[in-house]
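Left out: one protein chain. Kept in place: all the others.
Order of writing sets the chain letters: A and B. Residues in each chain are counted from 1.
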Amino acid sequence: MDSIALSRQLLDDDKMIVNMGPSHPTTHGTLRIVLELQGETITKATPEMGYLHRGVEKLGESLSYQQFIPLTDRLNYCSAIMNNVGYATAVEKLLGIQIPKRAEQIRVLMSELSRVADHIVCVGVNAVDIGAFTAFLYLFKQRETAYDLFEMAAGQRLHTSFTRIGGLFRDIPEDFAVHTERFVVECEAAIDELERLLTHNPIWYDRTKGVGAISPEDAVNWGYTGPCLRAAGVPQDLRKSQPYLGYETYDFDIPIGTTGDVFDRYLVRVEEMRQSLRIIRQVLARLEPGPIMVDDPKVALPSKEHVYTRMESLIHHFKLIMHGMDMPVGEVYSATEAANGELGFYLVSDGGKNPYRIRVRPPCLPIFSSFEDQVKGGLIADAVAVLGAMNIIAGELDR
Amino acid sequence: MSELSINDAVVTTRLDAVVNWGRKNSLWPMPFGVACCAIEFMSMMSSKYDLSRFGAEAMRFSPRQSDMMLVLGTITNKMAPVLRTIYAQMAEPKWVISMGVCASSGGMYRTYATLQGIDRIIPVDVYVPGCPPRPESMIYGVMKLQEKIEKESLSMRKDHIARFYESLERQEAIQTAKGLTGQQTIREMLMDAADRGVGSIF
Partner (left out) sequence: MIIEHIDAQLPGAIADRHAFRGDQTIVVAKAGFMAVVELLHREGFQFLVDITAVDWPEREQRFDVVYHWLNLASQERLRLKVPVADGESVPTLALLFKTANWFEREVFDLFGICFDGHPDLRRLITWDDFPGHALRKDFPLDGGDAFCMEGCTAPYNNGERARA
(Lines give C-alpha, C1' and ligand atoms only; values in the text may rest on other atoms or scores of the structure.)
Protein backbone atom coordinates (compact mmCIF):
# COMPACT_ATOMS: atom_id res chain seq x y z
CA MET A 1 0.00 0.00 0.00
CA ASP A 2 2.91 2.33 0.67
CA SER A 3 4.00 1.83 -2.91
CA ILE A 4 0.73 3.25 -4.17
CA ALA A 5 1.35 6.53 -2.39
CA LEU A 6 4.93 6.65 -3.60
CA SER A 7 4.17 5.85 -7.21
CA ARG A 8 1.49 8.52 -7.34
CA GLN A 9 3.86 11.07 -5.92
CA LEU A 10 6.40 10.27 -8.59
CA LEU A 11 3.87 10.59 -11.39
CA ASP A 12 2.60 14.06 -10.73
CA ASP A 13 4.30 16.61 -8.50
CA ASP A 14 1.40 19.05 -8.47
CA LYS A 15 -0.63 16.65 -6.39
CA MET A 16 -0.06 16.08 -2.72
CA ILE A 17 -0.61 12.74 -1.04
CA VAL A 18 -2.02 12.89 2.45
CA ASN A 19 -2.33 9.72 4.41
CA MET A 20 -5.14 9.64 6.95
CA GLY A 21 -4.56 6.81 9.37
CA PRO A 22 -4.35 4.05 10.42
CA SER A 23 -3.40 5.95 13.54
CA HIS A 24 -5.30 9.20 13.35
CA PRO A 25 -6.92 11.74 15.60
CA THR A 26 -10.50 11.07 14.58
CA THR A 27 -11.91 8.56 16.93
CA HIS A 28 -13.15 6.07 14.39
CA GLY A 29 -10.96 3.10 14.93
CA THR A 30 -8.31 1.99 12.55
CA LEU A 31 -8.80 2.62 8.92
CA ARG A 32 -6.63 4.27 6.36
CA ILE A 33 -7.46 6.68 3.58
CA VAL A 34 -4.87 7.81 1.08
CA LEU A 35 -5.98 11.18 -0.25
CA GLU A 36 -4.66 12.78 -3.37
CA LEU A 37 -5.05 16.51 -3.17
CA GLN A 38 -4.85 19.41 -5.52
CA GLY A 39 -4.52 22.22 -3.01
CA GLU A 40 -7.30 21.40 -0.57
CA THR A 41 -9.51 19.64 -3.08
CA ILE A 42 -9.60 15.89 -3.09
CA THR A 43 -9.04 14.35 -6.48
CA LYS A 44 -8.81 10.72 -5.37
CA ALA A 45 -9.39 8.88 -2.12
CA THR A 46 -8.39 5.27 -1.63
CA PRO A 47 -9.75 3.75 1.56
CA GLU A 48 -8.03 0.77 3.09
CA MET A 49 -9.33 -1.44 5.86
CA GLY A 50 -8.31 -4.59 7.65
CA TYR A 51 -6.29 -3.08 10.46
CA LEU A 52 -8.60 -4.67 13.00
CA HIS A 53 -9.07 -7.99 11.23
CA ARG A 54 -8.85 -10.48 14.07
CA GLY A 55 -10.02 -13.58 12.23
CA VAL A 56 -13.42 -13.85 13.92
CA GLU A 57 -15.05 -15.84 11.15
CA LYS A 58 -12.31 -18.46 11.17
CA LEU A 59 -12.26 -18.53 14.95
CA GLY A 60 -15.99 -19.19 14.92
CA GLU A 61 -15.40 -22.42 13.06
CA SER A 62 -13.56 -23.86 16.06
CA LEU A 63 -15.95 -22.59 18.73
CA SER A 64 -19.41 -23.84 19.56
CA TYR A 65 -22.48 -21.73 18.82
CA GLN A 66 -22.79 -20.57 22.41
CA GLN A 67 -19.08 -19.76 22.66
CA PHE A 68 -19.32 -17.41 19.68
CA ILE A 69 -21.55 -14.99 21.58
CA PRO A 70 -18.72 -13.02 23.28
CA LEU A 71 -17.12 -12.60 19.86
CA THR A 72 -20.28 -11.01 18.52
CA ASP A 73 -20.16 -8.40 21.31
CA ARG A 74 -16.94 -7.09 19.92
CA LEU A 75 -18.20 -6.54 16.40
CA ASN A 76 -20.02 -3.24 16.75
CA TYR A 77 -18.65 -2.43 20.16
CA CYS A 78 -20.66 0.74 20.59
CA SER A 79 -23.91 -1.23 20.69
CA ALA A 80 -22.89 -4.70 21.74
CA ILE A 81 -26.29 -6.12 22.64
CA MET A 82 -27.65 -5.65 19.13
CA ASN A 83 -24.97 -7.96 17.77
CA ASN A 84 -25.80 -10.52 20.46
CA VAL A 85 -29.47 -10.32 19.53
CA GLY A 86 -28.74 -10.59 15.81
CA TYR A 87 -26.58 -13.66 16.27
CA ALA A 88 -28.93 -15.39 18.69
CA THR A 89 -31.82 -14.73 16.30
CA ALA A 90 -29.83 -16.40 13.51
CA VAL A 91 -29.06 -19.52 15.54
CA GLU A 92 -32.66 -19.70 16.75
CA LYS A 93 -33.80 -19.50 13.12
CA LEU A 94 -31.45 -22.35 12.26
CA LEU A 95 -32.78 -24.42 15.14
CA GLY A 96 -36.35 -23.45 14.36
CA ILE A 97 -37.25 -22.51 17.93
CA GLN A 98 -39.37 -19.69 19.25
CA ILE A 99 -38.21 -17.80 22.33
CA PRO A 100 -40.63 -16.81 25.12
CA LYS A 101 -42.46 -13.47 24.95
CA ARG A 102 -40.68 -11.86 27.88
CA ALA A 103 -37.31 -12.69 26.34
CA GLU A 104 -38.41 -11.03 23.10
CA GLN A 105 -39.57 -7.92 24.94
CA ILE A 106 -36.37 -7.60 26.94
CA ARG A 107 -34.33 -8.11 23.79
CA VAL A 108 -36.24 -5.26 22.14
CA LEU A 109 -35.72 -3.07 25.20
CA MET A 110 -31.98 -3.69 25.34
CA SER A 111 -31.61 -3.35 21.58
CA GLU A 112 -33.24 0.05 21.59
CA LEU A 113 -31.09 1.16 24.53
CA SER A 114 -28.05 0.07 22.53
CA ARG A 115 -29.30 1.91 19.49
CA VAL A 116 -29.54 5.10 21.52
CA ALA A 117 -26.05 4.48 22.91
CA ASP A 118 -24.62 3.89 19.44
CA HIS A 119 -26.18 7.00 17.96
CA ILE A 120 -24.85 8.96 20.93
CA VAL A 121 -21.34 7.86 20.04
CA CYS A 122 -21.82 8.49 16.35
CA VAL A 123 -23.29 11.97 16.68
CA GLY A 124 -20.93 12.89 19.52
CA VAL A 125 -17.82 11.77 17.69
CA ASN A 126 -18.96 13.32 14.43
CA ALA A 127 -19.37 16.61 16.31
CA VAL A 128 -15.95 16.30 17.95
CA ASP A 129 -14.28 15.74 14.58
CA ILE A 130 -15.91 18.88 13.23
CA GLY A 131 -14.92 20.76 16.37
CA ALA A 132 -18.03 20.84 18.55
CA PHE A 133 -16.76 19.27 21.74
CA THR A 134 -19.63 20.23 24.06
CA ALA A 135 -22.19 17.98 22.42
CA PHE A 136 -19.92 15.00 23.03
CA LEU A 137 -19.58 15.72 26.75
CA TYR A 138 -23.31 16.28 27.26
CA LEU A 139 -24.21 13.13 25.39
CA PHE A 140 -21.64 10.98 27.11
CA LYS A 141 -23.29 11.60 30.45
CA GLN A 142 -26.36 9.82 29.04
CA ARG A 143 -24.18 7.04 27.75
CA GLU A 144 -22.79 6.54 31.24
CA THR A 145 -26.34 6.11 32.53
CA ALA A 146 -27.00 3.61 29.77
CA TYR A 147 -23.85 1.77 30.87
CA ASP A 148 -25.25 1.63 34.40
CA LEU A 149 -28.42 0.08 33.03
CA PHE A 150 -26.47 -2.49 31.03
CA GLU A 151 -24.45 -3.32 34.10
CA MET A 152 -27.60 -3.76 36.14
CA ALA A 153 -29.07 -6.15 33.61
CA ALA A 154 -26.09 -8.06 32.29
CA GLY A 155 -23.25 -7.44 34.70
CA GLN A 156 -20.98 -5.68 32.22
CA ARG A 157 -20.90 -2.14 30.87
CA LEU A 158 -19.76 -2.61 27.33
CA HIS A 159 -19.50 -6.24 26.22
CA THR A 160 -22.61 -7.66 27.73
CA SER A 161 -23.01 -11.11 26.09
CA PHE A 162 -26.56 -10.78 27.26
CA THR A 163 -28.36 -13.22 25.02
CA ARG A 164 -28.06 -16.97 24.99
CA ILE A 165 -29.32 -19.32 22.30
CA GLY A 166 -32.98 -19.65 23.18
CA GLY A 167 -33.35 -16.62 25.42
CA LEU A 168 -31.37 -14.45 27.75
CA PHE A 169 -28.52 -14.80 30.19
CA ARG A 170 -30.65 -13.78 33.15
CA ASP A 171 -33.74 -11.80 33.95
CA ILE A 172 -33.59 -8.05 34.52
CA PRO A 173 -33.73 -6.98 38.19
CA GLU A 174 -36.89 -5.52 39.69
CA ASP A 175 -35.78 -1.90 39.88
CA PHE A 176 -34.58 -1.91 36.28
CA ALA A 177 -37.84 -0.48 34.99
CA VAL A 178 -37.70 2.45 37.41
CA HIS A 179 -34.16 3.38 36.43
CA THR A 180 -34.91 2.97 32.74
CA GLU A 181 -37.91 5.28 32.96
CA ARG A 182 -35.77 7.90 34.59
CA PHE A 183 -33.14 7.44 31.89
CA VAL A 184 -35.75 7.90 29.16
CA VAL A 185 -36.84 11.23 30.64
CA GLU A 186 -33.26 12.45 31.10
CA CYS A 187 -32.20 11.31 27.68
CA GLU A 188 -35.05 13.10 25.96
CA ALA A 189 -34.00 16.29 27.72
CA ALA A 190 -30.40 15.69 26.63
CA ILE A 191 -31.45 15.18 23.01
CA ASP A 192 -33.38 18.44 23.14
CA GLU A 193 -30.25 20.11 24.46
CA LEU A 194 -28.20 18.55 21.67
CA GLU A 195 -30.63 19.86 19.09
CA ARG A 196 -30.41 23.32 20.58
CA LEU A 197 -26.62 23.10 20.31
CA LEU A 198 -26.32 21.76 16.80
CA THR A 199 -29.39 21.65 14.61
CA HIS A 200 -29.88 25.37 14.14
CA ASN A 201 -26.23 26.21 14.60
CA PRO A 202 -25.01 28.03 11.47
CA ILE A 203 -21.50 26.58 11.77
CA TRP A 204 -22.81 23.03 11.99
CA TYR A 205 -25.21 23.69 9.13
CA ASP A 206 -22.48 25.09 6.89
CA ARG A 207 -20.10 22.27 7.65
CA THR A 208 -22.59 19.51 7.06
CA LYS A 209 -25.25 20.68 4.59
CA GLY A 210 -24.65 19.37 1.09
CA VAL A 211 -21.59 17.39 2.13
CA GLY A 212 -21.57 13.78 1.00
CA ALA A 213 -24.98 13.81 -0.66
CA ILE A 214 -26.07 10.63 -2.40
CA SER A 215 -29.09 9.73 -4.51
CA PRO A 216 -31.41 6.87 -3.50
CA GLU A 217 -30.50 4.76 -6.54
CA ASP A 218 -26.80 5.15 -5.85
CA ALA A 219 -27.29 4.35 -2.20
CA VAL A 220 -29.08 1.10 -3.06
CA ASN A 221 -26.49 0.24 -5.67
CA TRP A 222 -23.68 0.78 -3.18
CA GLY A 223 -25.42 -1.50 -0.70
CA TYR A 224 -26.20 1.11 1.93
CA THR A 225 -28.42 0.13 4.81
CA GLY A 226 -29.44 1.80 8.03
CA PRO A 227 -29.49 5.52 8.81
CA CYS A 228 -27.33 6.37 5.79
CA LEU A 229 -29.81 4.71 3.43
CA ARG A 230 -32.80 6.29 5.13
CA ALA A 231 -31.14 9.69 5.00
CA ALA A 232 -30.87 9.25 1.22
CA GLY A 233 -34.64 8.81 1.02
CA VAL A 234 -35.15 5.04 0.84
CA PRO A 235 -37.69 3.89 3.46
CA GLN A 236 -36.00 0.60 4.30
CA ASP A 237 -35.94 -0.49 7.94
CA LEU A 238 -36.01 -4.18 8.78
CA ARG A 239 -37.98 -3.48 11.92
CA LYS A 240 -40.87 -2.35 9.74
CA SER A 241 -40.40 -4.29 6.51
CA GLN A 242 -39.37 -7.70 7.90
CA PRO A 243 -40.31 -7.47 11.56
CA TYR A 244 -38.71 -9.71 14.13
CA LEU A 245 -38.94 -9.94 17.93
CA GLY A 246 -42.45 -8.53 17.83
CA TYR A 247 -41.54 -5.12 16.37
CA GLU A 248 -44.80 -5.07 14.41
CA THR A 249 -46.68 -4.61 17.67
CA TYR A 250 -44.87 -1.42 18.67
CA ASP A 251 -45.85 2.03 17.54
CA PHE A 252 -42.90 3.95 16.11
CA ASP A 253 -41.90 5.95 13.04
CA ILE A 254 -38.90 5.79 10.79
CA PRO A 255 -37.29 9.10 9.89
CA ILE A 256 -36.51 9.45 6.19
CA GLY A 257 -34.17 12.11 4.84
CA THR A 258 -34.04 13.78 1.47
CA THR A 259 -30.51 14.37 0.24
CA GLY A 260 -28.42 11.84 2.14
CA ASP A 261 -25.85 14.42 3.17
CA VAL A 262 -24.17 14.59 6.55
CA PHE A 263 -26.81 16.96 7.93
CA ASP A 264 -29.61 14.58 6.96
CA ARG A 265 -27.79 11.64 8.49
CA TYR A 266 -27.39 13.59 11.71
CA LEU A 267 -31.10 14.48 11.75
CA VAL A 268 -32.09 10.88 11.02
CA ARG A 269 -29.97 9.62 13.89
CA VAL A 270 -31.31 12.16 16.35
CA GLU A 271 -34.89 11.32 15.42
CA GLU A 272 -34.14 7.60 15.63
CA MET A 273 -32.94 8.16 19.17
CA ARG A 274 -36.28 9.74 20.03
CA GLN A 275 -38.17 6.87 18.40
CA SER A 276 -36.09 4.33 20.28
CA LEU A 277 -36.97 6.01 23.55
CA ARG A 278 -40.62 5.84 22.46
CA ILE A 279 -40.28 2.08 21.89
CA ILE A 280 -38.58 1.66 25.27
CA ARG A 281 -41.53 3.34 26.98
CA GLN A 282 -43.93 0.95 25.25
CA VAL A 283 -41.90 -2.11 26.21
CA LEU A 284 -41.77 -1.03 29.84
CA ALA A 285 -45.53 -0.55 29.84
CA ARG A 286 -46.30 -4.02 28.54
CA LEU A 287 -43.54 -6.09 30.17
CA GLU A 288 -45.17 -9.14 31.76
CA PRO A 289 -43.63 -11.79 33.99
CA GLY A 290 -42.66 -15.07 32.42
CA PRO A 291 -39.73 -17.32 31.49
CA ILE A 292 -36.73 -15.83 29.72
CA MET A 293 -35.37 -19.05 28.29
CA VAL A 294 -36.97 -21.45 25.86
CA ASP A 295 -38.35 -24.60 27.47
CA ASP A 296 -36.39 -27.01 25.29
CA PRO A 297 -33.92 -29.29 27.08
CA LYS A 298 -31.95 -29.74 23.87
CA VAL A 299 -31.08 -26.05 23.82
CA ALA A 300 -31.45 -24.52 27.27
CA LEU A 301 -28.97 -25.13 30.02
CA PRO A 302 -30.52 -26.26 33.32
CA SER A 303 -30.54 -23.75 36.16
CA LYS A 304 -27.49 -23.53 38.41
CA GLU A 305 -29.33 -24.74 41.50
CA HIS A 306 -30.30 -27.92 39.69
CA VAL A 307 -26.82 -28.40 38.28
CA TYR A 308 -25.34 -28.25 41.76
CA THR A 309 -27.90 -30.48 43.41
CA ARG A 310 -29.17 -33.01 40.86
CA MET A 311 -27.14 -35.59 38.99
CA GLU A 312 -29.27 -35.58 35.84
CA SER A 313 -28.96 -31.82 35.53
CA LEU A 314 -25.20 -32.05 35.93
CA ILE A 315 -24.97 -34.60 33.14
CA HIS A 316 -27.36 -32.59 31.00
CA HIS A 317 -25.24 -29.46 31.50
CA PHE A 318 -22.06 -31.39 30.69
CA LYS A 319 -23.53 -32.84 27.52
CA LEU A 320 -24.80 -29.51 26.25
CA ILE A 321 -21.50 -27.77 26.85
CA MET A 322 -19.14 -30.50 25.67
CA HIS A 323 -21.12 -32.00 22.82
CA GLY A 324 -23.10 -28.94 21.81
CA MET A 325 -26.70 -28.72 20.77
CA ASP A 326 -28.30 -30.97 18.16
CA MET A 327 -28.05 -28.73 15.12
CA PRO A 328 -29.82 -29.52 11.88
CA VAL A 329 -27.85 -29.62 8.65
CA GLY A 330 -28.54 -26.52 6.57
CA GLU A 331 -27.87 -22.84 6.16
CA VAL A 332 -29.68 -19.70 7.17
CA TYR A 333 -29.26 -16.00 6.66
CA SER A 334 -30.81 -13.85 9.33
CA ALA A 335 -30.65 -10.08 9.42
CA THR A 336 -31.62 -7.57 12.08
CA GLU A 337 -31.68 -3.80 11.99
CA ALA A 338 -28.58 -2.88 13.95
CA ALA A 339 -27.64 0.70 14.67
CA ASN A 340 -25.63 0.95 11.45
CA GLY A 341 -27.94 -0.98 9.20
CA GLU A 342 -28.59 -4.55 8.19
CA LEU A 343 -26.41 -6.79 10.32
CA GLY A 344 -26.65 -10.21 8.76
CA PHE A 345 -25.43 -13.57 9.99
CA TYR A 346 -25.07 -16.37 7.45
CA LEU A 347 -24.65 -19.69 9.23
CA VAL A 348 -23.82 -22.96 7.53
CA SER A 349 -24.23 -25.97 9.73
CA ASP A 350 -23.09 -29.51 8.98
CA GLY A 351 -24.81 -30.90 12.06
CA GLY A 352 -21.72 -30.70 14.25
CA LYS A 353 -20.99 -28.89 17.47
CA ASN A 354 -19.29 -25.95 15.75
CA PRO A 355 -20.69 -24.00 12.82
CA TYR A 356 -19.17 -25.00 9.51
CA ARG A 357 -19.10 -21.39 8.40
CA ILE A 358 -20.13 -18.17 10.11
CA ARG A 359 -20.34 -15.11 7.98
CA VAL A 360 -21.04 -11.69 9.45
CA ARG A 361 -22.44 -9.22 6.95
CA PRO A 362 -21.11 -5.89 8.20
CA PRO A 363 -23.41 -2.91 7.54
CA CYS A 364 -20.58 -0.44 7.28
CA LEU A 365 -18.44 -2.25 4.70
CA PRO A 366 -20.46 -1.17 1.64
CA ILE A 367 -20.81 2.31 3.12
CA PHE A 368 -17.07 2.65 3.59
CA SER A 369 -16.35 1.29 0.14
CA SER A 370 -18.26 4.22 -1.34
CA PHE A 371 -16.09 6.76 0.45
CA GLU A 372 -14.30 7.90 -2.68
CA ASP A 373 -17.52 8.71 -4.49
CA GLN A 374 -18.71 10.71 -1.54
CA VAL A 375 -15.68 12.96 -1.09
CA LYS A 376 -14.31 13.38 -4.59
CA GLY A 377 -14.19 17.04 -5.46
CA GLY A 378 -14.67 18.11 -1.88
CA LEU A 379 -12.29 19.48 0.72
CA ILE A 380 -10.36 17.56 3.36
CA ALA A 381 -12.56 19.02 6.07
CA ASP A 382 -15.54 17.53 4.28
CA ALA A 383 -13.84 14.14 4.20
CA VAL A 384 -13.66 14.20 7.98
CA ALA A 385 -17.31 15.14 8.27
CA VAL A 386 -18.38 12.39 5.87
CA LEU A 387 -16.28 9.79 7.64
CA GLY A 388 -17.92 10.70 10.91
CA ALA A 389 -21.42 10.47 9.52
CA MET A 390 -20.81 7.04 8.03
CA ASN A 391 -20.25 5.64 11.54
CA ILE A 392 -17.50 3.22 10.60
CA ILE A 393 -16.90 0.86 13.49
CA ALA A 394 -13.71 -1.02 12.73
CA GLY A 395 -14.67 -4.05 14.81
CA GLU A 396 -17.61 -4.69 12.55
CA LEU A 397 -15.92 -3.59 9.34
CA ASP A 398 -12.90 -5.85 9.67
CA ARG A 399 -14.19 -8.54 12.01
CA MET B 1 12.46 11.71 48.64
CA SER B 2 14.93 12.82 51.30
CA GLU B 3 14.68 16.40 52.32
CA LEU B 4 16.80 18.52 54.48
CA SER B 5 15.24 21.79 55.50
CA ILE B 6 17.61 24.68 56.01
CA ASN B 7 16.13 27.73 57.65
CA ASP B 8 12.64 26.48 56.76
CA ALA B 9 12.96 28.27 53.46
CA VAL B 10 15.10 25.92 51.39
CA VAL B 11 14.36 22.26 50.84
CA THR B 12 16.96 20.17 48.99
CA THR B 13 15.98 16.94 47.33
CA ARG B 14 17.65 14.50 45.05
CA LEU B 15 17.37 15.47 41.40
CA ASP B 16 15.83 12.15 40.42
CA ALA B 17 13.01 12.57 42.86
CA VAL B 18 12.13 16.03 41.61
CA VAL B 19 12.25 15.10 37.96
CA ASN B 20 10.26 11.93 38.50
CA TRP B 21 7.69 13.83 40.53
CA GLY B 22 7.27 16.23 37.63
CA ARG B 23 7.08 13.47 35.06
CA LYS B 24 4.62 11.29 36.87
CA ASN B 25 2.19 14.12 37.52
CA SER B 26 2.06 15.35 33.95
CA LEU B 27 1.78 12.26 31.84
CA TRP B 28 0.33 13.31 28.52
CA PRO B 29 -1.37 10.30 27.01
CA MET B 30 -1.26 9.33 23.42
CA PRO B 31 -4.32 7.17 22.98
CA PHE B 32 -3.53 4.56 20.36
CA GLY B 33 -7.19 3.68 20.19
CA VAL B 34 -8.11 0.93 17.81
CA ALA B 35 -11.05 -0.97 19.26
CA CYS B 36 -13.48 -1.34 22.16
CA CYS B 37 -11.02 -0.30 24.86
CA ALA B 38 -10.95 3.10 23.18
CA ILE B 39 -14.64 3.50 24.02
CA GLU B 40 -13.89 2.84 27.69
CA PHE B 41 -11.01 5.28 27.37
CA MET B 42 -13.50 7.88 26.14
CA SER B 43 -15.53 7.16 29.27
CA MET B 44 -12.44 7.54 31.39
CA MET B 45 -11.66 10.93 29.90
CA SER B 46 -15.18 12.26 30.31
CA SER B 47 -16.40 13.76 33.54
CA LYS B 48 -17.53 10.70 35.49
CA TYR B 49 -14.10 9.09 35.85
CA ASP B 50 -11.91 11.95 34.72
CA LEU B 51 -8.29 11.17 34.05
CA SER B 52 -7.38 14.85 33.99
CA ARG B 53 -7.12 14.75 37.79
CA PHE B 54 -3.83 12.97 37.21
CA GLY B 55 -2.45 15.63 34.95
CA ALA B 56 -3.35 13.67 31.86
CA GLU B 57 -5.93 15.88 30.29
CA ALA B 58 -3.84 16.98 27.32
CA MET B 59 -4.80 14.10 25.07
CA ARG B 60 -2.61 14.54 22.03
CA PHE B 61 -3.03 12.12 19.21
CA SER B 62 0.44 12.91 18.01
CA PRO B 63 3.36 10.79 19.19
CA ARG B 64 5.67 13.79 19.19
CA GLN B 65 3.64 15.63 21.78
CA SER B 66 3.02 12.93 24.35
CA ASP B 67 4.93 10.71 26.69
CA MET B 68 2.56 7.92 27.63
CA MET B 69 1.16 5.67 24.93
CA LEU B 70 -2.04 3.89 25.86
CA VAL B 71 -2.57 0.98 23.53
CA LEU B 72 -6.33 0.55 23.50
CA GLY B 73 -7.61 -2.42 21.62
CA THR B 74 -6.56 -5.44 19.61
CA ILE B 75 -3.35 -4.94 17.70
CA THR B 76 -3.51 -7.13 14.65
CA ASN B 77 -0.60 -8.29 12.56
CA LYS B 78 -1.58 -5.74 9.93
CA MET B 79 -1.32 -2.94 12.48
CA ALA B 80 1.97 -4.12 14.04
CA PRO B 81 4.43 -2.10 11.93
CA VAL B 82 2.31 1.01 12.44
CA LEU B 83 2.51 0.57 16.20
CA ARG B 84 6.28 0.21 16.03
CA THR B 85 6.61 3.34 13.89
CA ILE B 86 4.44 5.41 16.20
CA TYR B 87 6.35 4.17 19.26
CA ALA B 88 9.64 5.00 17.57
CA GLN B 89 8.43 8.52 16.85
CA MET B 90 7.74 9.27 20.49
CA ALA B 91 10.44 11.24 22.26
CA GLU B 92 11.99 9.88 25.42
CA PRO B 93 11.07 9.56 28.25
CA LYS B 94 8.21 7.41 27.08
CA TRP B 95 6.09 4.74 28.64
CA VAL B 96 3.54 2.28 27.32
CA ILE B 97 0.45 1.03 29.08
CA SER B 98 -1.21 -1.90 27.39
CA MET B 99 -4.90 -1.56 28.18
CA GLY B 100 -7.04 -4.62 27.92
CA VAL B 101 -6.27 -8.25 27.31
CA CYS B 102 -6.12 -7.95 23.53
CA ALA B 103 -3.16 -5.61 23.70
CA SER B 104 -1.54 -7.48 26.58
CA SER B 105 -1.75 -10.99 25.21
CA GLY B 106 -3.97 -11.21 22.17
CA GLY B 107 -7.08 -11.64 24.28
CA MET B 108 -9.61 -14.15 23.08
CA TYR B 109 -8.31 -13.94 19.51
CA ARG B 110 -5.80 -16.73 19.10
CA THR B 111 -5.74 -16.46 15.33
CA TYR B 112 -3.54 -15.90 12.32
CA ALA B 113 -4.45 -12.26 12.25
CA THR B 114 -3.95 -11.07 15.82
CA LEU B 115 -0.66 -10.16 17.44
CA GLN B 116 -0.45 -12.15 20.65
CA GLY B 117 0.43 -9.24 22.85
CA ILE B 118 2.16 -5.97 22.01
CA ASP B 119 5.11 -6.81 24.25
CA ARG B 120 6.25 -9.00 21.41
CA ILE B 121 7.11 -5.91 19.39
CA ILE B 122 7.43 -2.93 21.72
CA PRO B 123 8.47 -2.61 25.37
CA VAL B 124 5.53 -2.33 27.78
CA ASP B 125 5.53 -0.85 31.26
CA VAL B 126 2.12 -1.63 32.71
CA TYR B 127 -0.47 -4.21 31.67
CA VAL B 128 -4.10 -3.61 32.55
CA PRO B 129 -6.25 -6.72 32.14
CA GLY B 130 -9.95 -6.63 31.40
CA CYS B 131 -12.15 -6.93 28.40
CA PRO B 132 -12.60 -4.02 28.42
CA PRO B 133 -11.06 -2.84 31.69
CA ARG B 134 -13.38 -0.63 33.65
CA PRO B 135 -12.35 3.03 33.69
CA GLU B 136 -11.36 2.58 37.34
CA SER B 137 -8.97 -0.21 36.33
CA MET B 138 -7.49 2.00 33.65
CA ILE B 139 -6.96 4.78 36.17
CA TYR B 140 -5.36 2.25 38.53
CA GLY B 141 -3.04 1.30 35.68
CA VAL B 142 -1.99 4.92 35.29
CA MET B 143 -1.41 5.12 39.04
CA LYS B 144 0.76 2.01 38.90
CA LEU B 145 2.76 3.65 36.14
CA GLN B 146 3.20 6.67 38.36
CA GLU B 147 4.57 4.42 41.10
CA LYS B 148 6.96 2.91 38.60
CA ILE B 149 8.14 6.30 37.40
CA GLU B 150 8.83 7.38 40.97
CA LYS B 151 11.49 4.72 41.28
CA GLU B 152 13.31 5.44 38.04
CA SER B 153 16.82 6.73 37.75
CA LEU B 154 17.81 9.51 35.36
CA SER B 155 21.32 8.35 34.69
CA MET B 156 20.64 5.15 32.78
CA ARG B 157 18.84 5.13 29.47
CA LYS B 158 16.45 2.29 29.46
CA ASP B 159 17.90 -0.87 28.03
CA HIS B 160 14.71 -2.04 26.44
CA ILE B 161 14.26 1.18 24.49
CA ALA B 162 17.77 0.83 23.08
CA ARG B 163 17.04 -2.75 22.10
CA PHE B 164 13.81 -1.61 20.46
CA TYR B 165 15.61 0.83 18.20
CA GLU B 166 18.10 -1.90 17.30
CA SER B 167 15.27 -4.21 16.36
CA LEU B 168 13.72 -1.45 14.26
CA GLU B 169 16.92 -1.21 12.27
CA ARG B 170 17.00 -4.96 11.86
CA GLN B 171 13.41 -4.87 10.65
CA GLU B 172 14.19 -2.22 8.06
CA ALA B 173 17.22 -4.16 6.88
CA ILE B 174 15.22 -7.34 6.39
CA GLN B 175 12.42 -5.41 4.74
CA THR B 176 14.63 -3.83 2.10
CA ALA B 177 16.69 -6.95 1.60
CA LYS B 178 13.75 -9.24 0.95
CA GLY B 179 11.30 -6.71 -0.47
CA LEU B 180 8.52 -7.63 1.93
CA THR B 181 5.86 -5.49 3.55
CA GLY B 182 6.31 -4.39 7.15
CA GLN B 183 3.69 -6.87 8.30
CA GLN B 184 5.34 -9.88 6.70
CA THR B 185 8.77 -8.82 8.00
CA ILE B 186 7.52 -8.60 11.54
CA ARG B 187 5.77 -11.92 11.15
CA GLU B 188 8.98 -13.56 10.03
CA MET B 189 10.93 -11.98 12.85
CA LEU B 190 8.32 -13.24 15.30
CA MET B 191 8.38 -16.79 13.97
CA ASP B 192 12.15 -16.67 14.06
CA ALA B 193 12.08 -15.56 17.68
CA ALA B 194 9.53 -18.26 18.52
CA ASP B 195 11.83 -20.89 17.05
CA ARG B 196 14.57 -19.71 19.36
CA GLY B 197 12.14 -19.81 22.25
CA VAL B 198 12.09 -16.04 22.74
CA GLY B 199 8.80 -14.20 22.97
CA SER B 200 9.68 -10.79 21.59
CA ILE B 201 11.66 -9.42 18.69
CA PHE B 202 13.62 -6.75 20.55
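Quick notes on this structure:
In this section, a contact is a pair of C-beta atoms (placed from the backbone, for glycine too) under 8 Å apart; a residue touches a chain by one contact, two chains touch by 3 or more.
These figures come from a predicted structure and were not determined experimentally.
Within the set A:19, A:156, A:201 or A:369, the residue that contacts the chain not displayed is A:369.
Contact with the chain that does not appear here is found for just one residue of A:64, A:259, A:313 or A:374, A:64.
For the chain left out of this panel, the touching residue among B:116, B:146 or B:171 is B:116. The missing chain lies against subunit A, touching residues 1, 49-50, 53, 55, 57-59, 62-64, 67, 93-94, 96, 218, 220-223, 234, 236, 241-242, 330-333, 335, 342, 344, 346, 348, 356-357, 359, 361, 365-366, 368-370, 398-399. Contact between subunit B and the unshown chain involves residues 77-78, 106, 110-113, 116, 180-181, 183-184, 187, 190-191, 193-195, 199.
What we mean here is this: only the chains that are shown with their structure count from here on.
Put simply, the C-alpha centre of subunit A and that of subunit B have 30 angstrom between them.
Here subunit A touches subunit B in the complex through residues 1-2, 22-25, 27, 29-30, 50-56, 58-59, 70-71, 74, 77-78, 121, 136-137, 140-141, 143-144, 147, 157-159, 394-395, 398, going by the rule given at the top. Residue ranges on subunit B touching subunit A, taken from their complex, read 32-36, 38-40, 42-43, 46-48, 61-62, 73-74, 76, 78-79, 82, 86, 108-114, 131-132, 134, 181.
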